[in-house]
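Right, I'll just put the structure down here and ask away after.
Of the protein chains in this complex, all but one are displayed in their positions.
Order of writing sets the labels: A and B. Residues in every chain begin at 1.
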Amino acid sequence: MPERRRISLRRLVTNGPALVGALLVLTAVACAFLAPFITAHDPVNAQLRLRLDPPTWDAASKAHYLLGADAVGRDVLTRIIYGARISLTVGLTATAISLAIGVVLGLLSGYFGGWLDSLIMRIADVQLSFPFILLALVVMAIFGGGLAKLVLVLGITGWVSYARLVRSQVLTVRELDYVQAARSLGASDLRIIVKHVLVNVISSIIVLSTLQVATNILLEAGLTFLGMGVDPSIPSWGGMLADGRNYITNAWWVATFPGFAIMFTVLGVNLLGDWLRDELDPQLRV
Amino acid sequence: MFKRLSLKVWVVALTASLLLVACGSGSNAPAPAPTKTDSAPATLEFKDTLVIGSQYGDPQGSWDPIDTFLLAWGEVACNIYDGLVDRGVDLKLKPGLATEWKFIDDKTIEFKLRQGVKFHNGEPFNADAVVFTFTRLLGPDGKTSPQLSNYTSIDKVVKVDDYTVRFMMKEMDPVIITKLAGYGAMIISPKYYQEKGDAFFNTNPVGTGPYKVTAYTKDSQVVLEANPDYWGDKAKTKKVIVRFIPEDATRVAEFQTGAIDIMQTVPVAQVKTLQADKNVKVLPVGGPTAWALRFDISKSPVDKLEVRQAIGYAIDSKTIIDTILSGNGKLISSFQGDGSFGNNPDLKPLEFNPAKAKELIDKAGAKGAKLDVFFSSKAVIQKEIAQAIASYLKDVGLEVVLNPVDPQQLSGTLITEGKAGHMYLFGWGGWTLDYDNTAYLLYSKGQKWDPYFNDAKVNELLTKERTSTDPKVREQAMKDLTVRLRETMPDVPLYQAVAVWATGAKVQGFVAPPDDRMRLAPVTVTK
Partner (left out) sequence: MVPYIIKRVLHGLMVLLAISLVVFFLLRLTGDPVMALLGQGNPTQEAVAAMQHALGLDQPLWRQLIKFLTDLATGNFGISFRNKQPVMPQLVERMPATMTLAFAGMAVSLLVAVPIGIQSAVRRGKAIDVLGRVFALIGISFPNFWLGIMLMLIFAVKLRWLPASGYQGFKYLILPAVTLGLILSSIITRLIRSAMLDVLRQQYVQTARAKGVAERTVIYRHAFRNALIPTVTFVGLQLGSLLGGTVILEQVFSWPGVGRLALDAISNRDFPMVQGAVLMLSTVMVAINLAVDLTYGFLDPRIKVGGKA
């Protein structure tokens, strides 16, 4: 029976990759919370005269923004800092929604089986077989664009991975001797689920969630690329990247730095996720 | 020591990945065009294939003239079909399949047809083809045609003899001759159409033009081949491939690698870079398309004239043109280009005056009002202009919510149903180059494009302009109209678009078309 270990900060600090991951995530979170204190510039207002002004080290730079200005003359760095708010919110909120729906449905489906399982899995099949991008575009065509709706669409459509993963793990775990034993000893269903099954799938869920946070940040970019209707003045990293692609060859800073922001954040989330997984799964510790 | 090693590896790998990105993006100079290093040939040899990169997705799967209203269709199809009247790349009308025409009376026009012209399938062109074309458009087949509304002034077309037809008009239409150079009036081959059927015709069109369609893959490309029996100046390049590449970055990449000879719509940000390249010809051309910020005057607070005027004063169109458009645009005073009949050069473009705007807003008590602006989510320029406008309006005390939406949805349903917010960015093709087409559809009472605007004097001027054959009367009426529209402000005219094309240095004979209709017959590419 797997024993649970408490997450220890001391072990985090001594684990190189995990520390890097934690620092990256912390930086992004700090940007999100402290944005107005870190930068004095306006992330939204256009300054057309500074359109595509190069980064400060470039001789042609007029405004001397550290990372240059975007297509309507806003400071790219400021937008990246404020963008942490938007992108983290999009990534985390959508993932949380998916996670909540998916885990609950997956546990119910896998543990109880029967008609409930059939029903949930059929809904999952429908969800899964509906091409996501097209669904998102049709939904946006009905209800209009906007970030909140986009988060909802991402969240509601993302649950299936969790449900299926949890369910397939449950199917395996359910057959294990100690679960059978607990059952025969008269442990209540809820207890069995929480105590045995959830503990066993948690590492997979963490891995999947870290992936999902990243995926959601990227999907927001992809949907913006397709013209999905997110207010372009809202500084989301994905939107900055999608809009900046038009300037890759002559104003590379517009898209490249938001690209780095996404990359480092995704990297951080994943490193941290890997470490958490190992921490929660003591048998893996050598 | 695993930990130390892994950190080092991380750093190395990260650096490598950054380099990957940097070398992909850091190139300021355009890559040189693919020059074969052979020295200049003694005699000019021409390539037999010309490749064009279109900015459009596709003409939506049909080459039938009456199925469409898309520029994606017109840019290619003007090489496949001819109309009775031809509008050249200089936008001047000249004889096409008709050699001459005259007004018998206000409602009857007689056309003499060109003799000895054959369709691509060998079928002869004659009065029957003209009658068939228009009977189809005005009859049951045309009922669902987006082209029909342009030609409703025609009652019927009758054959006088094999090479003479008469157009019998229901009502006077001052721009009918121009409209006969339009999409819906392209002449098709009656026998071929009737034998093969509509569906087949859609993808295997037959006309009388300098090129014929030999292969068409939707969303990918259309292949044209020179028509050896063309009645006019024959095509100089044997084969033309028009590729549909809507993604700007991809189209530019294809152009830089030399895979396409002519690129439609250079993204404004690339114009300077390409101009510096001596292997490239950059061809800007002012077209009839104009852009405006249009109001839905049924909504508060833009139902107040002061607020609309304030918004007009608050927006610095000149700076928008200089920066976002890199100078590829012209200031306008009314919602039409400078080549349009009815343009009023005496009316000055609206001045940029934020102080006055603030004053007007205070007067109207609209300070802090929240305004919804709708615009296309797919056009880079419109997205940027919308953001600029939001900032300008914020400067004078208005709050703006930006709503990017699908362009088809914007023009198809949102605007006509009055759901496009307080205002929206709106482009108008103005293809007839006559203000009548724009003004009537946009400002006359109860029109689809603006169900709410209604001004007695505007209606009166429009009627005056429509019912006269005297160009002087019409022009004066339309000039008066521009003044009246300035007073009533149903929209803020922003700019006249300048389209920028680019060709390789070896492309000869290509003139950038102001109406997107590429005249391909004279174009050659040297090897």
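Keep this in mind: a contact is a pair of C-beta atoms (placed from the backbone, for glycine too) under 8 Å apart; a residue touches a chain by one contact, two chains touch by 3 or more.
A quick note: this is a predicted structure, and the numbers were derived from the prediction, not measured.
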item	value
Full-complex contact with the absent chain, from B:123, B:296, B:406 or B:491	B:406
Contacts of subunit A with the absent chain, listed as residue ranges	17, 113-114, 117, 122, 125-126, 128-135, 137-139, 141-142, 160-161, 164-165, 168, 171-172, 175, 203-204, 207, 211, 214-215, 218, 221-222, 225-226, 238, 241-242, 245, 248-249, 255, 259, 262-263, 266-267, 270-271, 274, 277, 283-284, 286
Where the unshown chain meets subunit B, residue by residue	2, 5-6, 9-10, 13-14, 17, 20-21, 23-25, 27, 31, 34, 57-58, 60-62, 67, 69, 143-144, 146-150, 152, 198-199, 202-203, 217-221, 243-247, 249-250, 253-254, 256-257, 259, 406-409, 411-413, 416-417, 429, 441, 447-449
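Everything below uses one rule, namely that only the chains that are shown with their structure count from here on.
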item	value
Complex contacts: residues of subunit B adjacent to subunit A	3-4, 6-7, 10, 17-18, 21-22, 24-28, 30, 248-249, 252, 267, 269-270, 272-273, 316, 319-320, 322-324, 376-378, 380, 383-384, 386-388, 390-391, 394, 401-406, 409
Residue numbers on subunit A that touch subunit B, as the complex places them	14-17, 20, 44-49, 51-52, 71-73, 141, 144-146, 227-233, 243, 245-252, 255-256, 259-260, 263
